[in-house]
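Structure below; questions to follow.
One protein chain omitted, others in place.
Just so it is clear, A, B and C label the chains in written order, and each chain counts residues from 1 on its own.
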């Protein structure tokens, strides 16, 4: 059994990693850290683990010591120094935050207000979208696990961008996410009364996943991909639905395009291209690592619309982290991720 | 007191009209009809009226007879013959469905699969968006009350289209509505378990409000306005939020644009343009006739985004119907519509 | 117009008072205070008031000065000194918190950990349940507005207790409330993700409304009424449903009992006793000042079950406060409270 640790195990990402890893047959949770809850059991924060997992939060160094592979579930900007320590001891790191998602220091600096302090680590790191970078992930020591929205939009667009079918500029991603996306800490925006029976946009055309999407799609396109991205908050716990509006360079034959998508994702265990005429819905992917994609064409206005759905806590975060772990450790990629979506 | 009747008083629109008219000081509910519940009390279907309004459903003819003004809350295609009867008796009709929303028979026929059978009625009818047609509404005998999505998108775009500031083609309206929008009849899509904790698009680029929006904005623009419109279902009862993406013809000065919007809607009692930096949210307009509009600019991609929110059952339907009634009857336009939005 | 002020106008009760008073024809909001938001507009906290009510928060003294009647929406324990000041200036006070709900200092002290500091005020104050104390409210200078759960349980039981029909001991009140009941301040229990798709009990057999209910029902009964009261949190914004289990002293004739209830509440504008066979539901009273009551008998086990529903923010708080205001000022008791419940 490979020993796996979690640094930052009190946030939603840490908790979801613990939940999913409990059903993984090839790894064992070695240790979990928390700065504020050190010495307490996990079930004192998340009573769903009561009587099932009574592991006690330790400190970072213990996690590094006891683990072969480490997940970091920390706020942006805190991962570099820990990753450095871990990598020196020859541990593999999967950073669930944004610190290792960027190749471009300029973009990272602009959006996250922080330099790459240990440049060497960033050179070694790989952006962990398996559908894009599987072969590099296999060899990686440091994996930057993608953002939830970024995963959703990139999976929607990869076949189009890769095929050069659409205008690279002027893409619109109108995205909608459940409230777990804003985390465990209390804030006005996730107070029940403020979001229940409501719906709103936030960080309009100003969300940090924008440059992440642009960098990755541009690297595929070899052209400068630009998008307007607006996230919205849905009063549900889990799930992201992205409605992505694109302008085809030529008239689209939908049968043909559908075939292209199916072919593109044929070998992918977790991406399902729906039959033409079907519409992707959040409740068909909840609690699973699957991403559903549906294709739609407004012929009169020549707009090609791609809808993609995933569970922001699974394929958009912890599940994708485990998928990356399976790849880097040479396991079956679906190990621990076999759950069928919970339709209700 | 003016006598007001409702034909089709068992659906959500009829019920909401009854709820709102209960607080109107200048009119009296004369009679309400229902084909399937004739002889029963309203509170037998809607127990919120229990002990408050124990009116008994009658038939259409009785409603026409007893009323000076009649609201029709019927499925599309059923209003013409009733309106003809009523107009002959010199009654004013406000049709809450789609039958009198179109000038173009071609568009109506294409989307609703039905001819204009009594052409003369359509010549006399007015599209009841007060912010667009107030002066015609004042004199109207037949008012076609706008669709909920159409109201939301048209109010978002009127100042832009009217000013000629944006490309008339390629507009994208990504709209989201609560479940009351799909009505009282039981269907898969509004079964609790199917929409709770989910989110999905429907009628992708194929919703009947598309031609309605296009016709009205084109009439303002004098050019052919075209949009891609995708509605989505939010697991809430009430409210529509529309995120409308447009391409400015020239670079936008947001301070100036905000001023233009404020000036455009200055005299409007129910349209509120939020300060720059604020974002329109559904829970700020619920249970009221207000529409909130916020303006956003993605300068890098030259996309101007307008977000508009309203309550689909009030400004998107029954409330707007009452506003039209107030206009045509010469009452204060806010009479019966003074409710402050219920923030929770 | 009577000048009405609100001290503590930033909490949910203050906001709801403002919303409801906006449609009151006999009073005018004179001033609203806030300690932390002094100088800011109400719409900066509650954007539903944007463009409708742009009143600016002032301080307590200004509110007292400018008002004939004052609502206090403060945390428990803070009202006495302000009420003293106001009463000296001959203002009427309606305290929305718990400070003036008790006759018994012992009970108050035990549950609220505070003495009656200005005993004289408590002697002058009246418990503001109109269905129980209308004649005293008419003459009151200080009104203690009842708790939301207490209103719900007392209205359910008043006819039974008053008729001496049930065992005074061993009553069980299993109550369920929406999340507005726990207020505007951020806390774990009202974080969206923690209550959405969940349901739980809290303060099990230890909620402060217990002694309030017991004191008032005992005063009616002349015997010592005792109940086990357990509140639960429903993932909705508004509404309380109480399921109250009682043991009849004699076999119950339900027709007769129903008649007794109807007679008891006959003159009450806001209490509706449903026909036998109907069941009270929260969505039939939302956004209104009505309380629905339904009666059920488990003959085999001789348990009489009363279900009562009301909106915790209206009849359970702000609406009842306005009802009390109407009584004490000699207005029509329904003034400003005519809203028909919003079924959706």
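Keep this in mind: contacts are C-beta pairs under 8 Å (C-beta built on N, C-alpha and C of every residue); 3 or more make two chains touch, one makes a residue touch a chain.
None of the values given here were measured: they were computed from a predicted structure.
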{"item": "Full-complex contact with the absent chain, from C:46, C:100 or C:245", "value": "C:245"}
{"item": "Absent-chain contact - pick from C:6, C:193, C:217 or C:313", "value": "C:193"}
{"item": "Option touching the unshown chain, where C:169, C:222 or C:334 are the choices", "value": "C:169"}
{"item": "Sole contact to the chain not displayed, among A:15, A:227 or A:328", "value": "A:15"}
{"item": "Touch list for chain C against the chain that is not drawn", "value": "169-170, 172, 174, 176, 193-194, 196-202, 204-205, 226-228, 230, 232, 234-239, 241, 243, 245, 247, 279-283, 286, 296-298, 300-301, 303, 305, 307, 344"}
{"item": "Chain not shown, touching residues in chain A", "value": "12, 15, 18-19, 22-23, 46-53, 180, 197, 237-238, 272, 274, 278, 281, 283-288, 290, 292, 313, 338-344"}
{"item": "On chain B, residues whose C-beta touches the chain left out of the figure", "value": "12, 179-180, 184, 186-188, 190-197, 235-237"}
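In the analysis below, only the chains that are shown with their structure count from here on.
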{"item": "For chain A paired with chain C, centre-to-centre distance based on mean C-alpha positions, whole Å", "value": "46"}
{"item": "Intercentroid distance (Cα basis), chain B paired with chain A, Å", "value": "39"}
{"item": "Residue list for chain B, restricted to those that touch at least two other chains", "value": "197, 237-238, 281, 283, 286, 344"}
